[in-house]
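A protein chain is absent from this complex, but the other protein chains hold their places.
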Amino acid sequence: MSDTVALNPGPALAAATRAGVEPRGAKPRRALSGRNIMLYGTLAVAALYYLLPLYVMVVTSMKGMPEIRLGNIFSPPLEVTFEPWVKAWAQACTGLNCDGLSRGFWNSVRITVPSTLISILVASVNGYALANWKFKGADLFFTILIVGAFIPYQVMIYPIVIVLREMGIYGTLTGLVIVHTIFGMPILTLLFRNYFSSLPEELFKAARIDGAGFWQIYFRIMLPMSLPIFVVAMILQITGIWNDFLFGVVFTRPEYYPMTVQLNNIVNSVQGVKEYNVNMAATLLTGAVPLIVYFVSGRLFVRGIAAGAVKG
Amino acid sequence: MTGQAHTGRPSKLLRNLSSKIASIPMMLTAVVIFLGGTIWTVVYSFTNSKLLPRAKFVGFDQYERLWDAPRWIVSIQNLAIYGAFTLVFSLVIGFLLAALMDQKIRFENTFRTIFLYPFALSFIVTGLVWQWILNPEFGVQSVVRSLGWTSFTFDPLYNADIVIYGVLIAGLWQGTGLVMCLLLAGLRGIDEDIWKASRVDGIPMWKTYLFIVIPMMRPVFITTLVIIASGIVKVYDLVVAQTSGGPGIASEVPAKYVYDYMFQAQNLGQGFAASTMMLVTVAIIIVPWAYLEFGGRKRV
Amino acid sequence: MQNSVSIRDLSLSFGAVNVLENLNLDIGNGEFLVLLGSSGCGKSTLLNCIAGLLEPTGGQIFIKDKNVTWEEPKDRGIGMVFQSYALYPQMTVEKNLSFGLQVAKMPKPEIEKRIQRAAEILQIGPLLKRKPSELSGGQRQRVAIGRALVRDVDVFLFDEPLSNLDAKLRSELRVEIKRLHQSLKNTMIYVTHDQIEALTLADRIAIMKSGVIQQLADPNTIYNAPKNMFVAGFIGSPSMTFLRGEIVEKDGKPVFHTNGVDFSLDGYSAAEPLQAGRKVVLGVRPEHVKVNEDSAGAEAHQATVDIEEPMGADNLLWLKHAGHSMSVRVAGARRFAPGTAVRLSFDMGLASLFDAGTEERI
């Protein structure tokens, strides 16, 4: 843990990085004090509330339909079956195409990867420009952007359809990537701006004295110091874009439809029996990628937020 | 200092040129999409556009109809309730969890992952699973009843008076983990000497949190607030997946009104009028604050 | 002497706040100029303007007779050392030193040569492969100086380079910077709030307050003939004692009079005639007062010891004299119990006299 402290020279940076790792509250005293029982008890109860739905999803997804109709949703499956998973992944139908979620998986990847990369690149450059190269009027644009974070997506569908149509990229992957970049921009720019503002300003000055320009400073000085905040941005974007349904379906053609469209089709197949087990399996399969990203990089997430969002 | 050619101040436009060029995507987004889209929306809210936008102006007709619509009124009330409770509860729960997590506990990583994972799931999934859990025939109610308490009633999704709280339970489940993370990060940013000082001064822990630590966490609270509040205004998917606005119109929200009228009712003008009301409300609350917070301040 | 850096009518304001106002300054070739002042006086702002990191609102800056007011920092021929060192954390020391040269697309052998030279001068050869995080504060600051050194520039800018170091390291590096200046003979502009650094390093000191240079002179003049009460009070520790009074005529000569006590002004060379009745302030530095234990004497400067502060080499006495409190420095060996009555004599040649209204030196 402490090695991260040593890695960073600037006091502000060191504090920021260390901040994500070490608990700072008052120290606990005895192991089995009343205080500890309260502490862990509360945490355990909270954990139960957060875990319950996941448990229900997993359990339900492994039951057969007859068992679901009879039993309660919390009881473990009497007979474990993976049939719903298979069905959700490979057999569930959308209209004439009966290949389940698998159909949309690669599309989701094809959408998420470039959208995540480009939106982060653009937002980080914005944040960098706002933090270090502020020009007259920059704050105005930023304020509009922040207000834009509050605009419901649905409101913007028509204007964006028109803009994309005029640009001639409606229905293309490029168009969708741009849409994701636009709607990811407010929050990401805020995060990056805060992060870059928290870096010691003298580093930036030193680089300018060294003759580095806008892009050289960005790529050679700022980027290498910004891993934590990039991790945060990546997690937020992967989650958001992977889970997106509306844009994926409105701004592309069927050959690009992401996995969530199939999920929607499976879950909302209105005219048929509701197969809860398949729904849950499909839900878990669709959520798998962001979930894995969270489980793997959750630690970096807190550290990154500590480094970025904390500083105003 | 003589004989030197006098170099004039370069054009204002060219100063910081790279920065300006690099900010073009941001400027375009801000001006064309957010500002332009907003203006376009406002303009067309004064028309009777149906399926397609058309410039037949009808004055305030759409607004009169909007404010006469019981569903819109219910939506606004729901948003107010949902918003107020989400704001308060996610900050309170998020902060409590963060404070607990900050007590040098064991298994911190495990707990954090548990609290945070719902954020990885979409609102659609969140709505579905909580619909399932709160279903009186399968979920919590039936389980408690099967344990012997047969008069137990807990069916928020089928009770118009409390349905919005059912949505709230799901919304908090999805969002508080992130709030906790943000606030935990903020807590970790507090100088340890503050804790030492307050311990030496004999200030009770809760007082230290309330009067010293929380005021020091202002920046992180602002980021958190932006994220929570923008989520509240946009709440749509969750309601659609969990209750579809029901029972009746008891859990309708403004974003859903906008979407339904724009696309299902094919009455763009009405949808735009509702959007405009949302935008105006947001603008009245957010713009002055955002400008104070992000605008005039100079970097030190 | 040819000027290395010239500043003409420089102004800078943030909104309604004027940080610098019509500032003029000429710095000679090879001169070591210290910008001294308390925080917020505009000294760092001025340095940043010279570096090109801040754009002035008005006026011009010349370096080597070239108008660089609107030039990029890199084109100004300057190197800069920062308070927080500002080393790039992800690069080794070597990379830190070579970054600017690489950006300038300098050929590799030349870069290596320059790094070798800088490493030799600063004795950081063994550190070249390390990351900044593996260095001590003093080492980091050497590297930071090295980064300016390799640029092989005419003007070095230091922005409080020693403020983050502890007292011992600070005095060591101070000496080293002085040595560096002596061997390189570059122009150096050095910002600090520490008067010891200013007095020890500077060829000339510019004392600033509210964006205006109060006095620009060599350390000796600054110390002994401060131009106004601000400068007089700012330099010297403990501060100069100020006695408020007026000029009276006695035996045909002007005499300083306060609280019923007269001070002969013999030996003080006033720049203007001292008219009787003029309200003035007499400034006396602690070491310019002689203390005689023998309380009897012709001169009426009787005082009593209030507090004694032994400091090793010196002994600092706080005295009550004619209703004023006054600090006096005596040799460390001379001890006085509180309450002791003493007799003072003043070296008027080294005292300062200010107009009570304008606070300017008379």
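Letters A, B and C mark the chains in the order given here, with residues in each chain numbered from 1 onward.
As a convention for this text, a contact is a pair of C-beta atoms (placed from the backbone, for glycine too) under 8 Å apart; a residue touches a chain by one contact, two chains touch by 3 or more.
Everything that follows uses one rule, which is that contacts and distances are computed from a predicted model.
Suppose you had to identify the omitted chain by its UniProt name; would it be "Na+/H+ antiporter subunit C", "Electron transport complex subunit RsxE", "Probable sugar-binding periplasmic protein" or "Sarcosine oxidase subunit delta"?
Protein name of the absent chain (UniProt record): "Probable sugar-binding periplasmic protein".
Out of all the chains shown, which come into contact with the hidden one?
A, B
Using the touch definition up top, pick the residue from B:90, B:103 or B:267 that touches the left-out chain.
In the full complex, the listed residue that touches the missing chain is B:267.
Any idea which of B:51, B:197 or B:292 touches the chain not displayed?
B:51
When the complex is taken as a whole, what residues of subunit A touch the one chain not shown?
93-98, 106, 157, 161, 164-165, 168, 170-171, 249-251, 253-254, 261, 264-274
What does the interface between subunit B and the hidden chain look like in terms of residue numbers?
Interface residues of subunit B facing the absent chain: 50-52, 65, 69-71, 136-137, 155, 158, 160, 243-250, 259-267, 270.
Following the convention adopted for this analysis, only the chains that are shown with their structure count from here on.
Would you mind pulling out the distance in Å between where the CA atoms of subunit A average out and where those of subunit B do?
Whole-Å distance between the two chain centres: 15.
Enumerate the contact residues on subunit A facing subunit C in the complex.
Result: residues 6-11, 13, 200, 202-203, 205-212, 216, 220-221, 224-225 of subunit A touch subunit C.
Quick one: in the complex, what on subunit A touches subunit B?
15-16, 19-28, 39-40, 42-43, 46-47, 49-54, 56-57, 60, 68, 72-74, 122, 125-126, 128-131, 133-136, 138-160, 163, 181-182, 185-187, 189-191, 194, 197, 201, 213-215, 239, 243-245, 260, 263-264, 267, 276, 279-280, 283, 286-287, 290-291, 293-295, 298-299, 301-303, 305-306, 309-312
Help me check something: in the complex, which residues belonging to subunit B touch subunit A?
12, 15-16, 18-20, 22-23, 25-27, 29-38, 40-41, 53, 93, 96-97, 99-105, 108-109, 111-126, 128-130, 132-133, 135, 138-139, 142-143, 146, 173, 177, 181-182, 184-190, 192, 195, 199, 205, 217-220, 222-224, 226-227, 229-230, 233-234, 236-237, 254-255, 258-259, 262, 268, 271-272, 275, 278-279, 282-283, 286-287, 290-291, 294-296, 299
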